[in-house]
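The complex appears here minus one protein chain, its other protein chains still in place.
What follows is subunit A.
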Amino acid sequence: MSEAAETAPGARGSAARLGLMALPVAFFAVFFAYPVAAIVARGLHVDGTWRFGRLADVLAQPDIRHVLWFTTWQALASTALTLLVALPGAYVFARLDFPGKDVLRAVVTVPFVLPTVVVGTAFLALVGRGGLLDDLWGLRLDTTVWAILLAHVFFNYAVVVRTVGGLWAQLDPRQEEAARMLGASRLAAWRRVTLPALGPAVAAAALMVFLFTFTSFGVVQILGGPTFSTLEVEIYRQTSEIFDLSTAAVLTLLQFAAVGAILVLHAWTVRRRESALRLVDASLTARRPRGAAQWALLGAVLATVAVLLVLPLAVLVQRSLDAPRFAYYRALAHDDGGTFLVAPIDAIGNSLRYAAVATVIAVLIGSLAAAALARRDAGRLVRAFDALLMLPLGVSAVTVGFGFLITLDRPPLDLRGSWILVPLAQALVGAPFVVRTMLPVLRAVDERLREAAAVLGASPWRVWREVDLPIVRRALLVAAGFAFAVSLGEFGATVFIARPDNPTLPVAVARLLGRPGDLNYGQAMALSTILMVVCAVALLVLERLRTDRTGEF
């Protein structure tokens, strides 16, 4: 694509943009829009006529309206609560230096990759019968909406810490200091200087948390119990159990409408706030805590992380060790001839392979899209594409899985039964993270740098390589880490796709948990622990990649 841009200097700008957009657009169209449209059409287009009347029928049901209302408000409440709890965390991880920070940052991301069925179990150890709250105050939150909200914070804490913290760490603290020097109070300086700069990243994080909680499935079912139902659960029931594809299609359209409204709102709030920012190397902005306020904040954040995130994880680890001589771990290496055609331990290799491929796809698609979207001359169409790229996060995995089935079924795209479907589906979820993580940083790059480079004769490719890339490398690695974590923990799309029998870690855990017996349960816990460690180590390694390149800015 760089060659195309260089051979047509006249139309350089638009050609480059088209080149950047081509791959993400094609990917999105083939692996998302087409399958989803096909399955919706299958539901609404019956015997040669369109049944749009079904829309009114389904919407007229009070049950459905109740589900829509509950889905929306729990997602909004979860998003607000997550921001409230995690923003101080984002600050602490971005601006304060303390021992073990890198490890802890990886640890808080672990919940994000764990299968909900496992986390639900662990979380009950916090809020359920005989849990910590029960022991301390006789308080039980399971089967209440509070358990759902807290679990959503648990899952999405890292989304805020990584998305907002990533930018915060690179904001030049001297700007805020200058404001204070000029007489602004600490709060005023923060509100007038830092907050506006962080705005787009906060909005991006809020959007992702909203989309994740809006499509919440396992958490709602396990912690809330069967009396709570979300749109996602309803779509699953209509598609998988009742096989009423037309109701499922209407619900999918409803999900689209709600998610679309949020995306429009997000685009509208963000557009007016983006501005070029002074970005500096993250390692220069973090300091050891000074003063009582910073120590108190650090203490509060660490305490929150310990109770809300580490404790449930510790319960899993403890249960995995609850047998003499690591019996559960040793059992993982055996091919018991049944549940798995291979030993459960092989799931680690499968997971890593899938996640590596999915990360490459997500980073490739996501960063091309982000590069196109970041251009100042991006038109309305391009910005609309920005919103579209987020849609996979807000659409039911069942819908996508069934859609794949009826669309990717003939040459040249006969992918059914192929292993590549799994990383492709995972990349659909990972790519939006890459876009959202990179875009605020890319847009913050001072356009004059690019212009200067262009004036000096650099091709667009060279401008990107010499100006943008060095600045966004950190964001790129954060994004890659995210995409990797997403695909490592991805469960929904993976189980809804027909696949040859090489289970990923979450699938293997779910399969073990689905059978009675101590060894199965213990192995599920052991494999979950391994999943946590694999995730944490992978993230740590990715973060290390950047430290040997400090001082480039």
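Note that in this section a residue touches a chain if its C-beta (ideal position, glycine included) is under 8 Å from a C-beta of that chain, and two chains touch if they have at least 3 such contacts; residues count from 1.
Please note the rule applied: contacts and distances are computed from a predicted model.
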| item | value |
| --- | --- |
| Protein that the absent chain corresponds to, by UniProt name, given "MinD superfamily P-loop ATPase, contains an inserted ferredoxin domain", "Thiamine ABC transporter substrate-binding protein", "NADH-quinone oxidoreductase subunit J" or "3-isopropylmalate dehydratase small subunit" | "Thiamine ABC transporter substrate-binding protein" |
| Option touching the unshown chain, where A:Gly183, A:Gly291, A:Gly457 or A:Gly517 are the choices | A:Gly517 |
| Options A:Ser216, A:Thr239 or A:Thr252, residue touching the unrepresented chain | A:Thr239 |
| Contact set of subunit A toward the excluded chain (per top definition) | 42, 117, 120-121, 124-125, 129-130, 221-222, 225-227, 233, 236-237, 239-243, 319, 322-323, 327, 331, 335, 337-341, 357, 360-361, 363-364, 398, 401-402, 405-406, 409-410, 414-420, 465-466, 469-470, 473, 495-496, 498-501, 507, 511, 513-522, 549, 552 |
